[in-house]
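Here the complex is missing a single protein chain, while all its other protein chains stay put.
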């Protein structure tokens, strides 16, 4: 197939390469002219055969919004837009509704795999009509990992379902990482007992119940920097984890490990903790317990 | 009554004063001669009328152990020892068993109220035989707050029960403080909306569902330092919270807020977090997400 | 003053009584004619002196929306509406903006105190302009508890700030209740040690660090039903707790005890837990651990 790809950052660039490696023709657009194949979205539309297929791979939120709105002006009835970014599933309803009156189809695709996707393939969760998904299968098959299709690809449901599944995937991911991290801290704290922390994680890669791809990545990280000396315990979050908890709240689903993972990240980014100042102040008030004075 | 009091620190000193104010005779011993009424425990024993009553108010653990062991050598059959410190309830079984062959009675007393006890009285939770508790009632009545006895004193059960109740009391206390602290952080973070954080807590002191003594203390702390500028978010913990969770684990009781409170304290004391380093390293491995480099 | 009061349910009815006891004239409207003083909102508007003041005390969400919209049609320039219900603070922005073009003022009031407010007074947190708050002070003074004004009333900030503070108040409240409840379960589980669970809570009412109004209510509940035999461990939640967590997520504030409290309520309402079925299934898969078979 010949498709358009908007957004040639870390993810988009790799996806273009993987699609081309699979024999697809890809015309890429990025607002950075150095990496873009065409000058603008109008030129992208002009370069594609009809019906056009355009995969959007830009940051969620306003940037995705504006790309989709502009695509609505350069594409025509019968064309198809895929949002492969990390949009919230509720955005998909809005985007599909915006394109629908123009006869432009819409599919949302949750894409997992990070920088390893170029080599390993991307786990794909997609939402949309059966017809649109079938039309796109050659693209999905090129992007997904080798092996049985159903082990790296799923048509989750209508528009929005792909991003919903991806959101939950990321919520789980947050808690998985936190779980390994807690275990790491415990082993690291007891180096009087654990003489080989890296070796212990390494040995969990085969045969154990906790073996996983994240474990393998942790082993790689530890082999590069066994004491994590070069790194600060400062962790960003990019939205999906928060949305997962908001969805859980809306549906009365308890998610204690996912929320614990997010809160740990919030704390990791604080220079000092207002809440712990309050607790310190309280202990001082009732018990006369010394507080640690802030330095000037 | 005339009783002996071992340990004249922050708590013991205040308790001696409150007992004397109530008309009791108190002979105090402390290893700091400047505050001690007698030279040693033998002198303390010699100074007391028979049957002797000795209240121990020293740090839990080895110090309490050694004081009780030494009291076993200077006291006689029919005497009575009260441990009013923050000992773990399992220690009481040991201490009572140590004194029992000598005919020395044992009572454990959980004491709450901190530095305010001198003025307000102490909340008391005691464990021991009915006869021993009755014998000590004049002391308990002097220490406990004004008002109905049952609102500031309870005979919880056999030896150990007083400290058990105090342990749970402190576990609850940890979570209560954390609850107010989380609310404080949220209000403090949204000062664009909340124009008067201190005033908000102040206004909760009457009529609201969250009114409490801890809330009043938080108001006092905020009035002294409205931004907590002089204080670091660094919080110690003294044992009872951990024991509460260990008891919960032993009895399959879920204690999510109490454990969250303890973990928040642990994190508050870390210069950097090994677990969050691990999460940062993982994100870097799979997504190429930038890490915050440790400074030299 | 003479004010209108819309909504004469559990809260509104008590507030009308407390206002009347304080010498204010109150014309109440409720869609239940049996308790209403007037036939409809138009009649309410007609009954009030100008400038009119109308306090709205109806369920948050659509009902509050429709009452405020209708008030916009029956009130006039210079009149003033107060939303004293449990609306989300973001609703206040909408309601104020709806009334503003008509010259009708808007104040939001967070009201705490439950069914005890009639007797004890209500804790009040209000948002709005200084002029509007001053105008309403006689009403606020009648509703708030005896004692210094600032201990039961606060002007938190602009429109929305009152409900924001109330939202956080309720978030804290959730965690406080959960804290006592965890302590209760631990004491209740160890009745081999704790011979008097009710008596222990009772004794915490004076002198202790954990004394509070909620503790007093727990004592009352335990005295009525010491084993909670008549009650199921099934707990609703009414919105503010969830909103608090959503706000915390939006502002990167860690709220582990508040979220634990909400999740405990979610679980309490489940007949069976899908997540724990999944864990049971996993243990069966890797370890051959028996699962508990669902009954037919």
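For clarity, chains are labelled A, B and C in written order, and residue numbers in each chain start from 1.
One rule holds in what follows: a contact is a pair of C-beta atoms (placed from the backbone, for glycine too) under 8 Å apart; a residue touches a chain by one contact, two chains touch by 3 or more.
Quick caveat: nothing in here was measured; it's all calculated off a predicted structure.
Participant: Using the touch definition from the header, name the shown chains in contact with the chain that isn't displayed.
Facilitator: Counted over the whole complex, the chain not pictured touches A, B, C.
Participant: Going by the contact rule already stated, which one of A:27, A:244 or A:285 would touch the omitted chain in the full complex?
Facilitator: Spelled out, the listed residue whose C-beta touches the missing chain is A:244.
Participant: Return the single residue from A:31, A:120 or A:220 that touches the missing chain.
Facilitator: Reading the full complex, the residue touching the unseen chain is A:120.
Participant: Based on the whole complex, identify which of C:61, C:114 or C:239 touches the chain you can't see.
Facilitator: C:114
Participant: Out of A:176, A:231, A:276 or A:291, point to the residue that touches the absent chain in the complete complex.
Facilitator: A:176
Participant: Per the definition of touch given earlier, which of C:35, C:137 or C:221 contacts the omitted chain?
Facilitator: Among C:35, C:137 or C:221, only C:221 touches the chain that is not shown.
Participant: Mind listing the chain C residues that contact the chain we can't see here?
Facilitator: So the residues of chain C touching the unseen chain are 10, 114-116, 177-178, 180-182, 184-185, 188-189, 213-214, 217-218, 220-222, 225, 228-236, 256, 264-265, 267-268, 272-289, 291-294.
Participant: Touching the absent chain: which residues on chain A qualify?
Facilitator: 89, 112-114, 117, 120-125, 144-147, 150-158, 160-161, 164-165, 168-173, 175-176, 178-180, 182-183, 185-187, 189-190, 193-196, 199-200, 202-215, 244, 247-248, 251, 253-258, 260-261, 263-264
Participant: What does the interface between chain B and the hidden chain look like in terms of residue numbers?
Facilitator: 209, 242, 245-246, 249-250, 252-256, 259-260, 262-264, 266-267, 269, 275, 286
In the analysis below, only the chains that are shown with their structure count from here on.
Participant: Of the other chains, whose C-alpha centre is the longest way from the centre of chain B?
Facilitator: So the farthest one, by centre of C-alpha atoms, is A.
Participant: Indicate, using Cα centroids, the chain positioned nearest the centre of all protein chains shown.
Facilitator: Measuring from the global C-alpha mean, the nearest chain centre belongs to C.
Participant: So, what's the distance in Å between the C-alpha centres of chain C and chain B?
Facilitator: 33
Participant: So, what's the distance in Å between the C-alpha centres of chain B and chain A?
Facilitator: 46
Participant: Two or more other chains touching the same residue: where does that happen in chain B?
Facilitator: Each of 114, 178, 180, 182, 185, 189, 213-214, 256, 264 in chain B touches at least two other chains.
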